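Step one of this worksheet: look at the structure below.
In this view, the complex is presented without one of its protein chains, the others remaining in place.
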Amino acid sequence: MRPDSRIWSFVVPIAAVILALMIASIVILLIGKNPVVAYEALIKGAFGGRQAIADTIIKTTPLILTGLAVGFGFRAGVFNIGAEGQMIMGALIATVVGINLGGVPPVIAIPVTMLIGMLAGAGWAAIAGYLKAKTGAHEVVSTIMLNWIATYLSSYMVTEPLAVGSGTPKSPEIAESAKLPPLLTIGATEMTSGIIIAIVAAIIMYIILEKTTTGYEVKAAGFNPYAAEYGGISISKNITMSMAISGALAGLAGALEVMGVHHRFLGTLSGGKGFDGISVALIGQNHPIGIMFAAFLMASLRTGSNEMQFVGVPKHIIMIIQGIVIFLVAADRIVRTILIRKKKVRS
Amino acid sequence: MPPSLGGIELDKEYAVVMKGITKRFPGVLANDHVDLFVEKGEIHAIVGENGAGKTTLMNQLYGLLHPDEGEIYVFGKKVHFKGPREAIEHGIGMVHQHFMLVDNLTVAENVVLGSETKKGFLFDLNEARKVVKDLSEKYGLLVDVDAKIEDIPVGMQQRVEIIKTLYRGAEILILDEPTAVLTPQEAEELFEILRRLKKSGKTIIFISHKLNEVMEISDNVTVMRLGKVTGRLKTSETNPKEIARLMVGRDVVLRVEKESKEPGDVVFEVKDLWVKDNRGLDAVKGVSLKVRRGEIVGIAGVAGNGQTELVEAITGLRKVEKGKIIFDGIDVTGFSPRELRDMGMAHIPEDRLKYGLIVEYPAYYNLILGRHHRFPFSESNFLNKRFILKNAEDLFEEFDIRPRKPEMLGGNFSGGNQQKIVVARELSHEPKFMVISQPTRGLDVGAIEFIHKTILRMRARNVGILLISMELEEIFSLSDRILVIYEGEIMGETRPEETTFEKVGLMMAGHRLEEVER
Partner (left out) sequence: MRFIEALLDIFTNPQFYKITLTASTPLIFASLGGVFSETTGVVNIALEGIMLMGAFFSVVFTQITGSPWLGVFLAIPIGMGMAWLHAWASIKWCGNQIVSGAALILIAQGVTGFLMEPIFGQPGQTDFVGKIAEIKIPGLCKVPFLGQAIGQINPLVIVAFASVFATWFLLYKTTLGLRMRAVGENPESADTLGINVYGIRYFGVIMSGVMASLGGSFLSVGEVGNFRELMTGGRGFIALAAMILGNWNPIGAMWASLLFGASEAMANQLQSSPILHVPATTKPLFNMFPFIVTLVVVAGLIGKTRPPAADGIPYEKSE
């Protein structure tokens, strides 16, 4: 434990992002495009105009939640790669419920739909959590299996039982009363109030982790399960509960996407937002505040990448940047060593 | 008489000479201009407390570490080992305190690993087995060449380590705390082996903090303290008291004063307990014992005889297969750690880093572990920082934990202070019964004294104490009654004033009390 680790946990991710952008520009050069032009397009796409900013904020919402999901898991000592599947299940079940809430007033319909989405995500994650607690099954393999199962299951649901219309498989719209009211309407884009809920979730997570006994126990189990058990904390309960909370956050992300953005379940709903959650959690150093900033950053990258396509740089560059950032955060000593050397050279 | 400093005597043949060895680690000067002279064909002891720098010094002789300053000569030739391979080539072999064996490979495979017997590029297992059998017979080191390391007892594991060095042609053997894991009888057997090796011309250096063994087996002693050499003595011309004084720097009380006391009624009882280990084999086989208030019951035994599993079962960390545990009159078999703690049981674990502390948590969080869910530290799931910090301040003061910084992370405290944190926390539960396991492992004499005095204080306050230790000194000086455990069974019960180290040692090696008394 280094005494200056607080500063490092701030500096490392930022340095990692900058390094990743630099490496990515080399990749861009390799296909014959100009990185400066590309990054200009990126910024324009993310922040150039009210429409763009609205888009970015819409994308931030699920990322905050999946980031919180993965981040909470990390604090508890579990690697929840299953945020993708949990988000899908949350969205799917929320849709099914939302479709049937026709006559119910919004004051009830909205919380109920959200809650059911969270429970679906929690349940899906708890399967992996329970397996880990009872049999020691590694959560990486089991959650990824659950991801694929969720993907195929929902794909089936929108092609057969719930299908509506033609073209991209999709479900019927949810009831009016279950839709989230928009915050602002800019042009054709409604910026949903989901972002408020996401921020509230981040604050609640902070309070739980830092101020409550539950947080004390979750972190203890994550740091040292042996000592935690010795100290009276039930490890199997903890693992299952932590996965469930993590899944609930991811499920909420899915539910909000349905309730606030698409108003139905689209076949292509999650689109990798679950994996983005991993980048967000790592860049945000598993801290709710950091996660909010990291989510905003990732969202800007995603929104901006559409604009990059127009200048000939495929969207996949974002995945490459993400991958490099995560790589550098995993091996953070690389970043620390580079920074220390730079400091030494300067002095 | 070996020289104290300066020139080497020319009429002696030295196997090893280390001059001016200095080694620094971040924050600590482990070796401070150390000189060591080991004659050819002698048994040389290096003594000192934990942290004196003995192992660091030997690791440099073996090439695992490189000296910052100083020179090393082996058989008169100056050497510069880049790694253990070179040391091995020069005839140096080392048996570490924690064995360097690969659990899932066999004895033969472990011995030849790194210098394998080959047929082309294939590994010749049969040749390996033959070579090991031959060495085993030649030096009288009994081993089972085909057994996996994880299946053989500790004494045999040590013999495998010795054969490893002989296989590589070791002329100089370094043994680091070799008797830490042996019964007194096994230690005797080891000394026989060492005498035999000495007769065949080998030079032996052994590191120890056990003065009686040093007196018994060594020819010369080098005493170290806080990284420096404080004395070079010929064993036949000195005594334990002198060595101890050189080790610690002051006159040492080798045993704490224990007042006599009438114990109260039974507070804790175990009836015919059966517990399995991690591999599903029976580790505790029908153990029964009682502990009274104000009484210290000591369980002696070599590591790996079921103590760990017994403690885990008693403290709720391991499943009880058969039998009963009764605490304060209530059947608590199968109770969780939390329930037991709430009832007044405290546990000082044998591995403080694994079980006792969360190194990433600040000390004030560590000090409430186990009671963190109760008032006043927690109210309706919210932590009360004020009470938590006050509790930490009070405990730091009472137990003299240093540095006085409760916000410092647990992992940054020294070993002795970490143990103080654990002890402080467990005692602050105001327990009726305590399970204390290897409480002074790896601690220096000052910390050991403090812990022992604290334990006796608890005894005076009528707390029932179950003490598990591998250090017979500790068992004898603290216990009112002594039980000996061997392969999961109690071999016998006695009192320190009615028995001897030898008798207890025999029980630790598997003889029952009735046999021993004859």
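Observations on the structure shown:
As written, the chain order gives the labels A and B, with residue 1 at the start of each chain.
By our rule, contacts are C-beta pairs under 8 Å (C-beta built on N, C-alpha and C of every residue); 3 or more make two chains touch, one makes a residue touch a chain.
Since we're looking at a predicted model, the values are computed, not measured.
Checked against the hidden chain, the listed residues A:I58, A:I116, A:I233 or A:I324 yield one contact partner: A:I324. Within the set A:S25, A:T60, A:T113 or A:S142, the residue that contacts the chain not displayed is A:S142. Mapped onto chain A, the footprint of the missing chain covers residues 27, 31-32, 79, 81, 131, 135-138, 140-142, 144-146, 148-149, 152-153, 155-156, 159-160, 275, 278-279, 282, 314-327, 329-334.
On the side of chain B, touch with the chain left out of the figure occurs at residues 62, 64-66, 83-85, 88, 94, 96, 99-105, 109, 113-116, 118, 121-123, 164.
In this text, only the chains that are shown with their structure count from here on.
The geometric centre of chain A is 48 Å away from that of chain B, both derived from CA atoms.
The touching residues of chain B, when paired with chain A in their complex, are 315, 317, 336-338, 341, 347, 349, 354-361, 365, 369-370, 372-373, 378, 381-383, 409, 411-412.
If you check the complex, the residues on chain A that touch chain B are 1, 211-217, 219-220, 223-224, 226-234.
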